[in-house]
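Every protein chain except one is present and positioned as in the full complex.
Per-chain numbering from 1; labels A, B and C assigned in written order.
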């Protein structure tokens, strides 16, 4: 699903970070395309497909162009998918990109970022453009060629922006997505 | 390898076409990104990776955005990789995109298009931009995310061109490629 | 490694069972080949290769011929790989064969069955023959054809035993294994 929050800047609601010395803000990544991979450590599809893809994205692009961030969005088995368990998981799976714990809610089994942006489940991939806006919010399996093409078009915005500060890729994105959904 | 034929329009040297009623010209595809997959029917890497990727590209993008063309560039076993054998191969492998036979040379074991553009072997993938220029000439395995990103940036040129008719993606392409080669 | 406990019957040291109404004993499986898959829920190789293979074995043979048993042999991250976490893991990964928790040791980080039979790590696959003896103790990746062949030869012992009660497959097993190790 393409959530076109055209006016609003995307924000993460985070209770704890791993693989980083300090709390990160989305504003730290201005000028880069940010790929946020929401997962749960006990989600089979996340482990078999989502996280390998996140690693692949990390290795396929230069870090100054594309920043990968993991987001542990726990909505079930809260008592065993604790930050401590996540820490062991990160160690065993050799994940090296920054990983945020999606803030647990007091009133819902859904954590705060997941609830705010209405993830369809895990894994969910979010693409944040260079100006900090959410451009893709996709739940489930992805087509790597299509995902690459969207990342490529978001990267291309950099060139255009440098040149004239006002380009829209909305038409291009329509290749894969429309108001109702995204074909990836 | 990135062959930056900045001034010249790419041309195919074709002796025969399959999967099309008439001979095709590159000029027919102005406004689309063209992906040309050079292969040999008895090349194991072409069969296991190259042609499945070509099919995947065909299915992942709209035909009005991206045109896939196969190019049978025979440089060995000429006596058995004949157009007649290719026809059976195309039938059995259910290939539906247009496929050209690279014109055999009278003086070389390399066919004419392969020789003119110095393919490293098969499979070789060529990316032709919307104005008909060769932008990528890559021999061997490819990273689908990176390939998708380059296609995405070439597609994005359409938007920009429509708007101002003079954009370059060279800086973006440098993400994967430099003077000496291409990291895909 | 082939541990030829020719004189001794294999025993599991178990603190808790899942996917079964009652505690199981190896004696319950006399007349079947028993495949014991030792794993840890946070072991990447177990999740990506070991458990899918265990499921595949379960589906490839009749349950009256081959019994698959999982063994959770935790030797690291004890505080997060608890029986409660394992229960969530079993649920999410849709594991349906009986799964035993290898009894934690008071004096070692290695659990009791793992220590007694000197597993090389996880995943470890154990093959128990129809008379209850350990015939294969293999750590790491396996070749499915070779594993199938050993299971086939252990199943074949049934026929012979029924007929004359005194066959040895040791010579056959040497195809894959010798005193020093097993080529699987």
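The rule is short, and it goes like this: a residue touches a chain if its C-beta (ideal position, glycine included) is under 8 Å from a C-beta of that chain, and two chains touch if they have at least 3 such contacts.
Predicted model only: the values in this text are computed from it and were never measured.
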Check: Among the chains in view, which touch the chain not shown?
Finding: B, C
Margin query: Given that one chain is not shown, which residue among B:26, B:43 or B:69 touches it?
Written below: B:43
Notebook entry, point to check: Which of C:61, C:97 or C:117 touches the chain that is not shown?
Noted result: C:61
Check: So that we can see where the missing chain sits, which residues of chain C does it touch?
Finding: 56-57, 60-62, 65, 143-153, 155-160, 163-164, 167-169, 171-172, 175
Checklist line | Sites on chain B contacted by the missing partner chain, in the whole complex | finding: 42-44, 47-48, 76-77, 79-82, 84-85, 88-89, 92-93
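Here, only the chains that are shown with their structure count from here on.
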Margin query: How are the chains arranged in terms of who touches whom: line, ring, star, complete or other?
Written below: line
Notebook entry, point to check: Between 0 and 180 degrees, and as a multiple of 5, what angle does the rotation take that fits chain A onto chain C by Cα atoms?
Noted result: 180
Note to self: I'd like the most central chain, judged by C-alpha centroids against the all-protein C-alpha centroid.
What the structure shows: A
Next item on the list: Go ahead and note the Å separation of the Cα centroids belonging to chain A and chain B.
Entry: 32
Checklist line | Rounded Å distance between chain A and chain C, as computed from the means of their C-alpha atoms | finding: 39
Notebook entry, point to check: So how far apart, in whole Å, are chain B and chain C when each is placed at the average of its C-alpha atoms?
Noted result: 51
Next item on the list: Two or more other chains in contact with one residue: find those residues in chain C.
Entry: none
